[in-house]
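Note that this complex is displayed minus one protein chain, with the remaining chains in position.
Labels A, B and C are assigned to the chains in the order they are written; within every chain, residues are numbered from 1.
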Amino acid sequence: MKEWVDGLVEGSSLLQSLPIEVSYFLAMVFFSLVAVGWMAICALFFVWLERKVSARIQSRLGPVYVGGRFGWAQTPADALKLLMKEDLVPESADRLLFNIAPAIAFMATLLTFVAIPIGNGLVIADLDIGIFFILAVSSLGVIGIIMGGWASNSKWSLYGGMRAASQIVSYEIPVALSLIGVVMIAGTLNLVEIGRGQAGGIWNWYLFKSPFLFAAGIVYFIAALAEVNRTPFDLPEAESELVSGYNTEYSGMKFAFFFLAEFANLFVISAVAVVMFLGAWNSFLPWQILPGPIWFLGKVFFLVLVIMWLRWTLPRLRVDQLMHTCWKVLIPISMVLLIGVGVQMWLFPGN
Amino acid sequence: MPIDPTTRPGDFRTEEMILNMGPQHPSTHGVLRLEVTTDGEVVAAVRPFMGYLHRCFEKHSEHVSWTGVIPYTDRMDYLAAMNNNHGYVIAVERLLGLEVPERAEYIRVIMAELNRIASHLVAFGTFGNDIGAVTPLVWSFRDRELILDIFEKACGARLTYNYYRIGGMSGDLTPDMLEDVRKFLDYFEPRLKEYDDLLSYNKIFLERCAGVGVIPLNMAVNYGLTGPALRGSGMRWDLRRDDPYSIYDRFDFDIPVGEGRKGEIGDCWDRYMVRMWEMAESVKILRQCLAQIPEGEYMHPKTPKSIKPPKGEIYVRVENPRGELGYYLISEGKTSPFRVKVRSCCFTNLAVTPAISQGVMIADLVAIIGSLDIVLGEIDR
Amino acid sequence: MSAVKKYFSDIYNSMATVLVGMATTGRTAFRKPVTLEYPDVRWELPERYRGILHNRIEDCIGCLACARACPVNCIHIDIVKRGKEEYGVTSDGTKITQWIPRFDIDMSLCMVCGLCTEPCPTECLTMTKEYELAVHDKHDMYLEFALDRDKVMAEKAEAEKKAAKEKAAREKAEKEAAAKKAAAEAEAAGKEGAEPEKPAADAEADGKPGSEEKKPDAS
Partner (left out) sequence: MSDEIRLGVFLGFGMITLVSGAVVALARTIIYSVFALLFTFFGVAGLYVLLHADFLAATQVMIYVGGILVLLLFGVMLTHKIATVQLRSASMQRGPAALICGGLLALLLYVIFKTPWPVKELGPATPTVQRIGRYLMTDYLLAFEVISVLLFAVLVGAALMARRETNR
């Protein structure tokens, strides 16, 4: 971002007349807005996609009416409806926490958007600790969920919050462990560097670099599903058990924030999977045919599609089975895979 | 807080929470209310409450004509209205001593078996939904619509059919309707395999259902369970075979029972799977019906205009999709019944819930309720 | 050892059955959707469809069979016998011997069971294919089929009066015309006079009000 701003300042006489701090500040505001807009567009598009995918799987049509073809305006219309709805706060809820909980959940997701590169160098904040930053910040979201669940003062919400807390805290471990393998091979935490390391054909993608990383990719995918509460791990908002889990009492704008964060998280986990395992913005051939962002977004949407496909196929796990899956299956496997990657690097150095 | 000296480490005193599940809750299949005492996620005790859908069916029946009761029976188990009609008209016909024409009997069996499939489809879909899979619900409703289309053609309604009459049916099944039934069966048989692929043998589904909510056979008998809930516990008991009514003794079909293939005998998966297998058996019966159905009257020509059964009482039970539905009628020789008592299968099936849901998790409780497949319209009547 | 085997077979089973399920749903995704886009496309209703009730009052003989058959008593009929007065015949030839000042069906009570249509001797009470029962005011669910007999009678009387008057006028005109004609003939035999105009008004009042006349009746 710094280079970008410096370049812009050098090129513009108007900006040169301003103090450099003002330019930085304006750039910050601009990029925040870009991140928010990008996140909102992603979320709206995914909601629409989810409806269409679910409809196809269930022999239905999905939205067809609003906006003419394909019902493309259905989700903007829904968003508008949610924003205009009355802002209800349950009487016995903790008003302060109830109000800031969606903001925290939203903020956590928004922060991760800052660090995701959608093309070679196309990133708002090129962080040296990129992937670690995403892992750290996304763990903030759970605070928002617990807060919302607790502040609603509803038993269903509380159960949802508790489940979310135990689930997300547990599944962070396999997520991190499965990503460490890639970090070891790439030798950097920087997402842009990791992406550059996978240029030059599908065989250079980390998913196919080593059998251990292939398995790690699957482990990451499963664990990440659990981290963003998607079926079959959607226990925090298990509709048939907990009504709607932590967001039972939420409506209108605040519900929209939770909802937006949830769908934007889909983008985040898919984007991380793409950057870490699926060659980021590189095409699967040694030469780049289309611009990087198109490849990147194509891969992300493919993963999102798979996630939705899974969601409309699978039933839900039970709490103890969820923990069993995490602690007794995913974590041991990802540890073994990590050791495997280490052994591979030791046996075949420089490969 | 003073610490009790007798407390050893690990003896945490935890506080139980009372959770009010329902009457408005996504998984209580209507307006059932469960008062769940929970210890964390674990259910310590369950008390079902019902009566939110009570409509005085039995009392109301005493004030309408014998025929007028039929539409009310539709509304008890609204997912199996044909079967409800069936039991009631058989009871009144036995009081009257009326023989039903052959063709009418076949139409009755066709309708009852189609409705059994429709009802089991809903059970399949809602159970899937309770476990967290939404697609089975939509698929089951998609295929159930085809049955409802046939019903709509035959009697004009999609939910509350009021098709059976004392002495026959309200209308004949025309050849194109029979063709529709045949077409449906051809469409439906491959779907059963799809349902199994999608849900029945899914590992997550098995984890959620197999070995959960086990009703041992002696408990099932002691609680008076009937229908798939009893057969799921391993007892081969089906009124269609063991106390044949109508013309069920003419057909060749099996009675699937739970075998504990994936867990223990009598678990949720067995109860669920009995229904899936029963749908295949119903298809078998329907195919035989279509092959055998004779020409003839669909209504007994000597059915009296004003129905006044002679003094007497009768108890008739039929095999509903959810269990044994019994009608106990007392006639005083008037135009309306003196007493109508219904032995509701869902009511008795529900009664077993508290006994088997101690120490399960909340998610299991949902599975148990779903696998018992209750319809509140029948429980409350 | 079996525990280890079970551990791995569980993992394998989970993966395999998830893939089988995804294949099933994936295949369905490429089938034709079954949705009917309802307000634009409508389901063709079968012949026996039981929708809202309708009574062709012209054919109703007031036998009360429907009201008796109704399990919820949502059909309210009043009948009046007025001596030997005739009220016409139905379309199938049955004589109507009583006046039906009230034939109301409360559709908000009706459970659309169709039992009332079965005993109807003239088949005037039928279930239409109308299934969109939603109304803005619940009184709109209260259907009144009876002809307002007084109004009909008054109209009939008026029509008769009018007819009589017209008849008288015509007769008078005819008479005048005849007289004129005679006079004219007498006056000028070769000149032909214009024929007197025929009165345009129909003698028989056919002004029956619409059968589905609705009145906001609180009942």
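Please note the rule applied: a contact is a pair of C-beta atoms (placed from the backbone, for glycine too) under 8 Å apart; a residue touches a chain by one contact, two chains touch by 3 or more.
Since we're looking at a predicted model, the values are computed, not measured.
Here one chain is not drawn; of A:F31, A:F45, A:F70 or A:F132, the residue touching it is A:F132. Within the set A:V66, A:L82, A:A103 or A:L140, the residue that contacts the chain not displayed is A:L140.
The chain not shown here is touched by just one of A:A27, A:M162, A:A199 or A:L330, and that residue is A:M162. For subunit A, the residues touching the chain absent from view are 20-21, 24, 92-94, 96-97, 104, 127-129, 132-133, 135-137, 139-140, 142-143, 146-147, 150, 153, 155, 158, 161-162, 165-166, 168-169, 172, 189.
Simple rule for what comes next: only the chains that are shown with their structure count from here on.
If each chain is reduced to the centroid of its CA atoms, subunit B and subunit C end up 39 Å from each other.
In terms of their C-alpha centroids, the spacing between subunit A and subunit B amounts to 44 Å. Note: centroid distance subunit A to subunit C, computed from Cα atoms, is 60 Å.
Annotation for subunit A: residues touching 2 or more other chains are 57-60, 312-314.
In subunit B, the residues that reach two or more other chains under the touch definition are 135, 139, 142, 198-199, 202, 204.
Contacts from subunit B toward subunit C in the complex involve residues 64-65, 67-72, 74-75, 135, 139, 142, 145, 152-157, 160, 162, 170-171, 194, 197-199, 201-204, 305.
Of all residues in subunit C, only 10, 13-14, 16-18, 20-21, 23-25, 28, 34, 45-50, 68-71, 111-115, 118-119, 127 touch subunit B in the complex they form.
The touching residues of subunit C, counted against subunit A in their complex, run 7, 11, 18, 21-22, 24-26, 28-35, 37.
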